[in-house]
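Only a single protein chain was left out; the remaining protein chains are all shown in position.
Chain naming follows the written order as A and B, and within any one chain the residues start at number 1.
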Amino acid sequence: MIGRQILGNIAGWLQVVMYVTTLGSAALAIAVLWRHVAHWRRGRAEGPLLPWQERWPDFVRRALAQRDIGDPDRLAGWMHRMIFWGFVVLFIATTLTAIDHDFGLPILHGPFYLVFAFLSDLFGLFFVIGLGLALYRRYGLRLPQLGYRRPGDGLILALLLLVGLSGFWVEGARIAQTGWPGYERVSFVGWTTALVLSAVVPSGSWSAVHQELWSLHVVFIVGLFAALPFTRLVHMVTTPANILLRARRLGALRPVAAGKPVAELEAFSWKQLLELEACTSCGRCSSVCPATASGKPLSPMLVIQHLREQLQGERHDPQLIANDGPGVIDPNELWSCTTCGACEEICPVAINHIDRIVDLRRVLAEDGALQQPTTRALESMLGKGNPWDHAPSERARWAERLGIRVLREGEPCETIYWVGCAGAFDEQARKITEAVAKLCKRAGVEFGILGPREGCTGDFARRLGEEGLFQTLAERNAAAIRSHQPKRLLTHCPHCLNTFVREYGLEGIEVVHHAAFLEQLVAAGKLPLTRGGVQRVTFHDPCYLGRYNGIYEAPRLALGAIPEVELKEMGRTRQRSFCCGGGGGQVLLNVPIGERIPNLRFAEAEALGVDVIATACPFCKIMLAPVPAERGVEGKIAVKDVAELLAEACV
Amino acid sequence: MQAVDTRDIWVVAESEGERPKEVTLEALCDAREQADAAHGKVSVMAFGAVSEGLIAQYGRYGAERVLIAAGSDEEARSAERCAGALGGALKDERPRLVLCGATTLGRDIAARVAARARLGLANNCNWVRLRPDGGVEAARLVYGGKLYARVALTSVPAVASLRPGAAGVGKPSPRQPQVVALPPLSQVAARVSYRGFVPADPRTVDIIEADRIVAVGRGIGSRPEALALYEQLADRLGASLASSRPLVDAGWIPFERQVGQTGKVVAPRLYLACGISGASHHTLGMKSAECVVAVNRDKNAEIFKLADLKVAADLEAVVPALLKRLEAQK
Partner (left out) sequence: MSPGLRIAVCVKQVLDTGVPLAVANGAVRQEAPWPIARVGAAERAALEAALRWREQMGGAVLAVSVGQDEAEAALRLCLARGAERAVHIVRADRLDAVGSASAVARVLANEAVDLVVCGGASGDGASGLFPAVLAAELDAALLTAVSGVRLEGRHLEVERRLERGNREQVSCELPAVLAVEPVLAEPRYISVRAVQAARERMVETVHSSEGPSPGYDLLALEPAKPRPKRVSGPDARLSAMDRLAHLVTGGVQQKQSGGFTEGAADQVADAILRYLQDKGFVRGRT
């Protein structure tokens, strides 16, 4: 009869020992894991979670299909799937075995057993292969992003592997011990193991060998359970929980709590504390971080991990931020961040690094621990409504020359062109403004600008941690905008776009980015693009346009419509675009460490062989435009906005 | 207001070595003009070591009398002592107007004297006038120099300080001045004791305070060795070296010397911009410079909008030539 002998060869006392030790160590593991809950409960309340319609499919994708682990490192993806699904299937198999034995339900019999046996062997093999790959990546290839070691890394991999291997050894011994039943050939790994074992094991001693191997297997399992909660394998619990309980999306920062922000673990939410333990220190975030790439002190993974160490008591720094004394995180780590979102985009377990960094920046800002030139810029934003000390009356100078309508107070206007600070005051960005104005005129689009009554939207202020300044600016601007009852707000700046859409609450007003707007005009035939000129162009996806707001195709379509343009793609493109280095308030900060980030991005474009780097953000242009001259290729490669290129092509 | 008899004007003099400061001569010329029209006398109040040469200069520009409170250079730099001496002299004699140059010291003396004796003070004036009826009117700069406050000074004496460069030095109006020795500065009761003088070293002074700046930009060349020429130029001009952002980013120049939006805001009397394009994030840091000389090959460079002397030429040729001439001046 086809079926499985369960514990048949194992002495009664050994079975007792097995039950006691495995259940005991499992209980211990759970108890220790429960202590982690106490860690999380130190945090304050989290806001509402994301809608379940969003969270559950995301959970399936991340936790079950594990798509994110394999993007872009496909080997890692398969490795982890094998380990994960191997473990899951083996766990189910063991559970079914236990149910069969302990509750007397004859599950593992008949045809079902054949399927069961085959699948358990197959997934057991996957499990072992996956673990072999893991050990190879960590200790053979020694991949740099795996450099961060945690207690028991090697031990846990070894134990898992040994559990898997010893499982096969036990199976092989059992097959031999039960007399080589023919149907057990479906357990192909076990059968092969049995054949191998039979080469060394004398035929009479199978019973003893089986029992010994079985005991060894139990020892490994108990060891695994005991070690599990003290190692990164805790992520078995924390990571799926973190994915399922998602509360934040890239784009809007969490609102600030009442009172003065303090740098303490208790100031984070329970979700943020859980997140610290959900991080498996895979290092993907740091591998795509522009600050890390340019040699700045920031490594997003280390920010999370160092906080975890503080939370779990692996380190005991007197304060979270190293201000006048040792601390977990150095202020320069915080100030190096460009908030580009590459870390959050690539993180397989949905960690929100940016919220964390800005939360800590808020502490520094409220404490007044800011330096020049940042303080001057912030004071200028509050007083004059722009970071560069220009009088508001200067904002519309460019418009006077072009005869653009500057709205008077209360004048209704359907389309407001929000010029922004860069577009009004910076030479490079002003060319974008003029190009957009010219194109709108050509297409017969009527619009007005607020002129002196425009103030900085406050994106940089907010990301630098000055929440009060942001609120003041937002209130001022929102009132000014609403007073004209616009239907549409057109902007060429993705930072303005993002903050209008996600952080202002301008109901009933459509906020549109100029690349999308102009592309629509081109598609509708309102902007005939007749003048060409052979140009190899690559589009640099601005972080706040692409990752933050999902706009990738519109600028490409617009560029593609220009005659004779050959559009090439850099390696790091779309969601994986590499930041220009200007976001997160970087334009107003001074962190003079390492290479300049725009130089890195420029080198990538240069290597591609292009004549023009096209951008769709004034700050990308401001950051990248001086680089050709610095590298001595001025005249060979130009940095231009999509609007400028369209304007050049449009007669 | 009672009728005011005196039409005399006192001018508080400052000097640099053997020469009166230009603003002192400007004030003296103004005083001479006003006094001539109103039939008053002009006296100069001088502090410290006042040589025959200086007295002659004061006489040359119209002083009928020179009152001297003698003392050392340090004592002459003490506004407390000078104001004390001046206040003492004003107890004995009351001119209609006491006119100082609006230098740091001059304004200080004026304020102290006016505060102690409760006199009307107009500091930082573009002009001060004696009216025929004996009244004193002045136009002083307020709100950062954007507006005038036109004021009438009714105390006798009234105190005012004249901005350097507003009036200009006129033609001499020679007199043979009478010299009066006042009690020396050392006899003035002073609470503040002098300890020492630390001259600025243009090489190390913070560029925010630098009187003169030679600023370099990317246009000076592609090799850091090019800097040496500009360091020499700065040395020769007694200027501090500063830079726009690119050279600081490239590591040639320390961040403390960066002028601009992310660097420092400077307000020197002389700003010599070499090879700087003048993008707004740079000019933001130097637009308060008094005299801007810009040297750049590109006539369209934005820096020329701010320049008093616009030099469209090649730095590599011009700067060595300029250096040669400056060496010859030594």
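FYI, contacts are C-beta pairs under 8 Å (C-beta built on N, C-alpha and C of every residue); 3 or more make two chains touch, one makes a residue touch a chain.
All figures in this text were calculated on a predicted structure; none of them were measured in a lab.
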Left-out chain, listing which of the shown chains it touches: A, B
Selected residue (touches chain absent from view) among A:G468, A:G532 or A:P563: A:G468
Of B:A31, B:M45, B:L121 or B:L182, the one touching the omitted chain in the full complex: B:L121
Residue of A:V16, A:V115, A:L141 or A:A391 touching the missing chain in the full complex: A:A391
Positions on chain B contacted by the hidden chain, ascending: 22, 26, 29, 77, 79-80, 103-104, 107-108, 110-112, 114-116, 118-124, 126-127, 137, 139-155, 158, 165-171, 191-200, 202, 205-206, 208-212, 237, 269-270, 291-293, 295, 299, 304-314, 317-318, 320-322, 324-326, 329
Touch residues of chain A, complete complex, unshown partner: 260, 365-366, 368-370, 372, 374-375, 378-379, 382-385, 389, 391-393, 452-453, 466-469, 471-472, 476
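Throughout what follows, only the chains that are shown with their structure count from here on.
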Complex interface listing, chain A residues touching chain B: 373, 377, 388-389, 425-427, 588, 590, 592, 596, 626, 629-630, 632
Interfacial residue positions of chain B with respect to chain A in the complex: 218, 222, 246, 249-250, 255, 261-263, 279-281, 284, 302
